[in-house]
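Encoded as structure tokens, the structure appears first; notes follow it.
Only a single protein chain was left out; the remaining protein chains are all shown in position.
Labels run A and B following the written order; every chain starts at residue 1.
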Amino acid sequence: MAGVLVYIETDKDRVAPISFELLGLARQLTEQLGGSVEALVAAADPEPLVAELAGADVVVSVQSPALAAYTPEAHQAVLVEAIRSREPQAVLVGYTSAGLDLAAGSATATDRPVVGYCVGLAVDQGELVADSQLYGGKLVATTRTRPPAVFSVVSGSFPEAAGRSGGRGERVVMDPPDALNHLRTRLVGTSSGGDGAIDITKAERIVSVGRGIGGPDNIEVAEEFAAALGAELGASRPVVDSGWLPKERQVGKSGMTVKPKLYVAVGISGAPEHLEGMQGAGLIIAINTDPNAPIFQVAGYGTTCDLFDLLPALSEQLKAAG
Amino acid sequence: MTEIEKERIHEEEHLVFEGMDISGHWNRMFEQRVVWEHDVSALDRVTEIPGAESLAYCYQCGKCTPACPVDHVGDYSPRKIYRRTQLGADLVSSPDLWLCTTCGNCLRVCPKEVNLLKIMPAVREQAVAAGNVPPELQKAFENTFQYGNPMGEPARKRADWVADAGAPVTVLSRDPRPVDVLFFVECYWAYHPRGRDAARAFARTMEILGIDWGILGSEEKCSCDSQRAAGERGLFEMVAEQNIATLKRYQFTRLVTPDPHAYNSFRNQYPKLGGVYDVTHYTQFLAPLMAKLPWVRELPYRVTFHDPCYLGRHNGEYDAPREMIRQIPGLEFVEMFRCKENGYCCGGGGGGMWLDSFSGNHTKERLSERRVREAVETGAEMLVVCCPYEVSRFEDAVKSTGNEGKLLVRDVIELVDEALH
Partner (left out) sequence: MHIAVILKQVPDLVEEVEVDASGAGIDRDSVKWKLNEFDDHALEQAVLIKESTGGEVTALALDGDGVDQLLYAALARGADRALKVPTSDERTDAPRIAAALAPVLREMAPDLVLTGVQAADDLHGQLGPILATSLDWPHVSVVSGVEVSGAAVQVQQEYSGGRMATLEVQLPAVLGVQAATRPPRYVPISRLRQIMASAQIGEAAAAGEAAALGSTVTRLAPPAQGAGAQMWEGKPEEIAQQLLDVLRERGLLGA
């Protein structure tokens, strides 16, 4: 049995940061589990990606024109094939869109248990012990799983640096699985989203609103504060899904990753999917009436003052200060 | 109008009847109004809705237009709604449908008893059924269904204000026992920070009066009177049935509530569903007890008072809050020119509480802003209210009209509490 297999994700034809996190984690796990750190690259042209994977002991590559673009079906077929042939003790997949597609599906196909939303993963007495964020980050579940198993890991949970080097750099070329000849899913087109008119990723200050804002009519209160502060308006996913603010303003896993100098989270509870998109901010200030909201764990400053009292007071003092 | 009726009407050039000259040439009333040549099916569609029949009675005298608070900040009144509908506008999909605050001032002056208090809920019900609800109002409906309050606050926090009340409050859901007064707190006193201030002041006053009272706590749900007026009758009925079932489990002599909308509900709507209570508004309950209170200070304020539509026009109570103000030592009272039966509206009724941005897009200013300017004009330094919707509405309006520092907004119970401590 091999050690730990990491599914390599790409972002703009480069290895995505989450994959380096996973390689670093895999290194830690193999110290206990034994075996190698293996990286699975599925692409039409794997070579440039392989070159980036100095942190893997074995790079398993699959080359096929059917892998030119990401589709869940093709990538699951490849991952399943790799799990069957490499028989890793643990499979690591990022908790990303691809991870949502692949972790549970490949676990089902290979009859392995899957544990999602991992923010911590270690080996104890031959078992894999994971900490997972559940209920929007309000509770953490600790699980014990006998290998082999599949884990999907929240990005930002492990350092990237550890996964960038230290591997043996062996190569294994795997034949494309037959399923790639019978795909029922094909890519029609891609878009970068939005018309570029709004780009919150460049903003130095962001005032972001969450579900606590209550309704579309109340956005105004936050807009006014953002304007007085010279900040861009951001939003959490529920606010965007409800149509209260446009998609281009969404911060978090399925939205933008932002690193402003100041991030004011207004009525945002701080689900892991949101934290992922903003925890690199210089200063985080959280306003939420629920003192147990996970956002306070990542914020530098916080208050449970009602946003409808605090924001007008802030706007006013800012205006008064000129 | 049919052709036959049209033919019966003809004009006599000269006609003297019983000594009176009723010649047709000067009496144009004998001629058919031009409007009957038009297609009036849009009006028929509205007046066919059960509850909305009385819109057809309108003969466009226009008495409602100056009485309507919305017309003062926009282009709106029952007569205008009638006319637009008569000319073919579809009321169900028109913004006009959501601007009425069901304040009831039009009905007071209408010689034909065109009853917007029935028309609006009935027609809105059609819009709600078609899924055509302004999003902010939809959110309030969904929250009421899910959490029992329009703000979407957790039910378990409904009695949180009690902890800092500074007086014991029996929460019947935790500590069931028979009480004299069951106090129905309602959502804005239970959750809104300024409402909670008033709730705590009320608790301290009840303690001083030595009254045996309690609240339902987390089991209480919104009375839903405003949701009903906003067109969600089904939601009203469901939650009202839940409240009636809850109230049935407790022993109490009478029901007291600070919310005129809840008061209206318990007085006029719940009995139809089998919930019959001896209910009073807190001002009605407290006014006769004011003489017993051990005042410790005079309040040197010049105050004016805003009549809640659902206490005044809807239920005829104008005196109780004024009596309370009269008895609080030190206050100087001045009326606004629009008061009592002709009182202006804060804009919160009939669902207006949850339509602020919608109404804002269709009017020049908020009703609350206009009312605050009227209050400032009296020279009063304080606007006294006795409806939970109003403190936050008027405080916002004080800020948005630039009158901060000139006018304070206080619930009448806050003044009682201040004079007692």
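Some points to look at:
Just so we're on the same page, a residue touches a chain if its C-beta (ideal position, glycine included) is under 8 Å from a C-beta of that chain, and two chains touch if they have at least 3 such contacts.
Worth saying up front: this structure is predicted, and the values here are computed from it rather than measured.
When the missing chain is restored to the complex, the residue among A:32, A:63 or A:108 that touches it is A:108. Contact with the chain that does not appear here is found for just one residue of A:3, A:46, A:88 or A:137, A:137.
Annotation for subunit A: contacts to the undisplayed chain at residues 11, 69-73, 76, 96-98, 100-109, 112-117, 132-146, 149, 183-194, 205, 229-230, 238, 240-243, 247-248, 250, 253-257, 261-262, 269, 277, 283-286, 291-292, 294, 296-297, 299-306, 309-310, 312-314, 316-318, 321. Although one chain is not drawn, its touching partners on subunit B can still be listed: residues 125, 128-129, 131, 133, 138, 141-142, 145-147, 152, 154-156, 232-235, 237-238.
By our rule, only the chains that are shown with their structure count from here on.
In terms of their C-alpha centroids, the spacing between subunit A and subunit B amounts to 49 Å.
For subunit B in complex with subunit A, the touching residues are 135-136, 139-140, 151-152, 193, 354-358, 399. Within the complex formed with subunit B, the residues of subunit A that make contact are 214-217, 220, 243-244, 306, 309, 312, 316.
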